[in-house]
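Take this structure first; my questions come after.
A protein chain is absent from this complex, but the other protein chains hold their places.
The first chain written gets the first letter, and so on, giving A, B and C; residue counts start at 1 in each chain.
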Amino acid sequence: GRFGGYGGQYVPEALMPAIEELRDAYERYVLHNEDGFMDELRAHLADFGGRPTPLQRADQLSERYDTEVYLKREDLLHGGAHKLNNALGQVLLAKYMGKERIIAETGAGQHGTATAMAAAHLDMPAEIFMGETDIERQRPNVFRMELNGATVTPVTTGRGTLKEAISETMRDWATNVEDTHYVIGSIVGPDPFPEMVRDFQSVIGDETHEQILAKTGDTPDSIVACAGGGSNTMGAFHEFRDKEDVDLIAVEAGGSSLEVDEEAGVAPNSATLSTGEEGVLHGARTKLLQDEDGQIMESHSVSAGLDYSGVGPELAYLVDTGRVEAVNVDDKTALESFHRVSRLEGIIPALETAHAFGYLEENPDAVGDVTVVNVSGRGDKDLESVVEETKERDLDVETASSVLQEAKE
Amino acid sequence: GRFGGYGGQYVPEALMPAIEELRDAYERYVLHNEDGFMDELRAHLADFGGRPTPLQRADQLSERYDTEVYLKREDLLHGGAHKLNNALGQVLLAKYMGKERIIAETGAGQHGTATAMAAAHLDMPAEIFMGETDIERQRPNVFRMELNGATVTPVTTGRGTLKEAISETMRDWATNVEDTHYVIGSIVGPDPFPEMVRDFQSVIGDETHEQILAKTGDTPDSIVACAGGGSNTMGAFHEFRDKEDVDLIAVEAGGSSLEVDEEAGVAPNSATLSTGEEGVLHGARTKLLQDEDGQIMESHSVSAGLDYSGVGPELAYLVDTGRVEAVNVDDKTALESFHRVSRLEGIIPALETAHAFGYLEENPDAVGDVTVVNVSGRGDKDLESVVEETKERDLDVETASSVLQEAKE
Amino acid sequence: MTANSEIGAVFESGEPAFIPYLVAGDPEYEASLEYVEALERGGADIVELGLPFSEPIAEGPTIQNAIVRSMEGGMTPDRFFAFVEELDVGIPLVCMTYYNLIFQYGSEAGPRPFVKRAAEAGIAGLVVPDLPAEEADPLRDACDEYGLDLVFIVAPTTRGDRLKTIMDQVSGYVYVQARLGTTGARDDVSDQTDESLARLREWDVPKAVGFGIKTGEHAERIVSAGADGIIVGSALVDIVADGADSGESTEAVADRLEAKARELKDGALRGTPSAAVED
Partner (left out) sequence: MTANSEIGAVFESGEPAFIPYLVAGDPEYEASLEYVEALERGGADIVELGLPFSEPIAEGPTIQNAIVRSMEGGMTPDRFFAFVEELDVGIPLVCMTYYNLIFQYGSEAGPRPFVKRAAEAGIAGLVVPDLPAEEADPLRDACDEYGLDLVFIVAPTTRGDRLKTIMDQVSGYVYVQARLGTTGARDDVSDQTDESLARLREWDVPKAVGFGIKTGEHAERIVSAGADGIIVGSALVDIVADGADSGESTEAVADRLEAKARELKDGALRGTPSAAVED
């Protein structure tokens, strides 16, 4: 559970036995396929989730960048993002562990909807904690979770966003730890979560490896993935960790600026890997956006899914060792890339994913001759934000959209 | 181009040469794989579209109905519905034919978004005609089409809905027929469209056959699919047309009632196969919702995608011959099924698809021991309608949804 | 192939035929009767009368809107026939409508009851824009039985074998579509018209050109290019629409229609080769 100095288990004592139990279950079922756990998981991922997802050559982007650009299409997974890989894995594991209830936190709602879907599919009751501000902003996702039979519990503390929802879910877990499993949504939290979530997501890289070999006969020169918590990132990278000639590029949200506002306690970005400092948050030692005292700062990104003040400890470690390169792309570039990729490829990427494409646009020569971009999710969820955010900016967008035009008026 | 007395080519003379050219291209490229057309299409469907889609056993529904229920997961196709199978096929065909421009009509926006995606992917300019009333109701889909680089042209005639959009697209085609291909969205329109669209969609049934054999060793006892125009229906059925022991069940929208209001010229349903009369509309002889004089009546369904006054001529023929059974499910049952399937299976079906599930709920003994339901699309697009429609009704919905609760207040 | 002697007589006169089009019942029944009669006074040789269908896929916006007005006024096939019977004109009337109305009419399946009733009402011919020659046999048979002409449209895209098929079936006159697109008045006359007329030269069937003719000059230009007649719809329907929108009196609108008809008829006459010689 350690990645260099990062990782560990910084949680209330009441949770430690559950975490030890989870570690044990993880080793038995996930690592050693006890009772055929991994076989069952793979079957659910295939039949319910739609795996394998395709690896597609992006014809127009390849031409634009004079580079073979391949897209790993996690946007085609059930629910519209890579999140289900992990949610299905953990809910199934909870079942194997004899747990009777699932809890999860959600910010914009992506992990919550994936967990609700997985819980319905596997017939487990689920309660999703969500900040009341986020609930207001994400009604459709709240409704999707409820349609899938989950209870969505508003978190009214603090600003009512993701951080508070995580803390509240930890509290529920501390209260109901004996029959309840907490499905953490990224490669964050106490050990074994970072390792386990990475393993559940590593199906992305496993498939990519096989598919790129079939298509090109070789490993790619680089893999580009956006990084918030980092689960799609590590999912795409893990398989290639020992292949030193494959550059692993993690693209963080540069937000509106990399400068922090210490007074307000706000970092107008989520570039934790690039600008954060080591600390302890939500159960793990990792890089954080924090002030001098160690208070956690509000992060910001145009993409809700990257908008988090921490990052997975393993990713922090791999950046320190140089195996993974941490770069960042700002809100404006991400928005422009959202429009460009939609127009050129007929794929509307999630705003998270648009950051990865933004890196490609700004650094077409840095990715080698063959690159894979992990399309972590689809952008249907982001349409309202995009209209809103595009309105405020003078973007270089070629699309002549009546909807955008109207919004500007 | 004939299905019994149905089908044919009832179009303005100006279009006849284009239709003859299309017939020729269809036979060469689609039926005889000239220049490897079908191979290229299959590659696009796999890499860009995400085919094959899974055939999944629905565990909770199987238990509920004491029947093996399998789901053909077209909701996992890129864009969220089966529509892309046809759109990709036709846009690629237009390219092979040397056309330089794509036009299409759309009602709720599903076919329009699929066409816009396919056109972007294959680098073809696209113009989508959409009634202005529908544009108002479906802003997100308008934006999706525009993001994919398509021009969305409002149709201001009549009530500004699907019928008018079809007529307007035909007019554009009649004007620009020499360089333009009209991508019709269902198995309707003049020959060769019904046959060609069916062939593009029949990949659904082809995969289903192979998958169900792998899972059960036998063909299913029945296949249940919703039917508006009928493209997902024929797509699912075609492969099994000669297997007489497979019941083919087409579920139409019963709307609020099967009774028509001749005075108002409105049929409060879209049950064309069950209640329509033979006539000629939009290029083909088929069953129609029409008044005594032959004027086309407005149809109605809670599901926009089934809300059409006509139906594919081949489906009309197969119902006449008894090979396909036409049944219908009303708005209320469809809405309840939407909620039930979402809650039990973790799959939010399109309201169209919910009609097929409604039939299963009302007739669990009529589908044999093994049935396949074609999940024609996902229901994310329907969330607003469902809130709206659920509000007005006293539904038997177990989900305790805060969003619904709020809407009721 | 002329089945109806009335229409045949028009073209046998040697003068170019002026064939105006209006939607029957636009904007309402009584006024519409007067408008058709005004066209005759203005020099119409044949009138094409639109029977409105709810899905007019071949029409541009002008005629679409006329169809909506007529249907909202209660126009039906039976009312249409009553309208025709009530009309006080001495020139042949051609009914233009879509196939579904023909197909549905009466108790018997197929087009026969419609054609029978049309003949009784005094209709001389039919034009069905969504019925290509390939699908026309049943209607052709019924028209032959009841002595109606069946007019077909030839488009700029109609070539080779298709052209032959159509020209073998057409009767009364062939409707030469002046350009691609839908009905509607334009400011120019397409070169496509010349090409179409050239392709049709070898057939001894009257050629009436329609789509986009708006002025006497257009009419002159088209007749001088070899047309035996001109068909004008939208330019006249525009006058009806203006009248309906501005609340003009029926008489005033009728006068304007008559004047416009005269302009078009005079233009057509100016275009005849003999007229050119006499100038």
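The rule is simple: contacts are C-beta pairs under 8 Å (C-beta built on N, C-alpha and C of every residue); 3 or more make two chains touch, one makes a residue touch a chain.
The shown structure was predicted, so the numbers you read here are calculated from the model rather than taken from an experiment.
Peer 1: Wait, the hidden chain, what does it touch out of the ones we have here?
Peer 2: A
Peer 1: Identify the residue among A:290, A:303, A:328 or A:342 that touches the chain left out of the display.
Peer 2: A:290
Peer 1: For the chain left out of this view, which of A:147, A:177 or A:236 touches it?
Peer 2: A:177
Peer 1: Based on the whole complex, identify which of A:13, A:242 or A:365 touches the chain you can't see.
Peer 2: Spelled out, the listed residue whose C-beta touches the missing chain is A:13.
Peer 1: Go through chain A and note every residue touching the omitted chain.
Peer 2: Touch with the absent chain occurs at residues 8-14, 16-18, 20, 157-158, 163, 166-167, 170-171, 174-178, 265, 277-283, 285, 288, 290, 292-296.
Note that in this section only the chains that are shown with their structure count from here on.
Peer 1: I'd like to verify one number: the distance from the centre of chain B to the centre of chain C, where each centre is the average of its C-alpha atoms, in whole angstrom.
Peer 2: Using C-alpha averages as centres, the distance is 38 Å.
Peer 1: Need the CA-centroid distance for the pair chain A / chain B, whole Å please.
Peer 2: Centres of chain A and chain B (C-alpha means) sit 34 Å apart.
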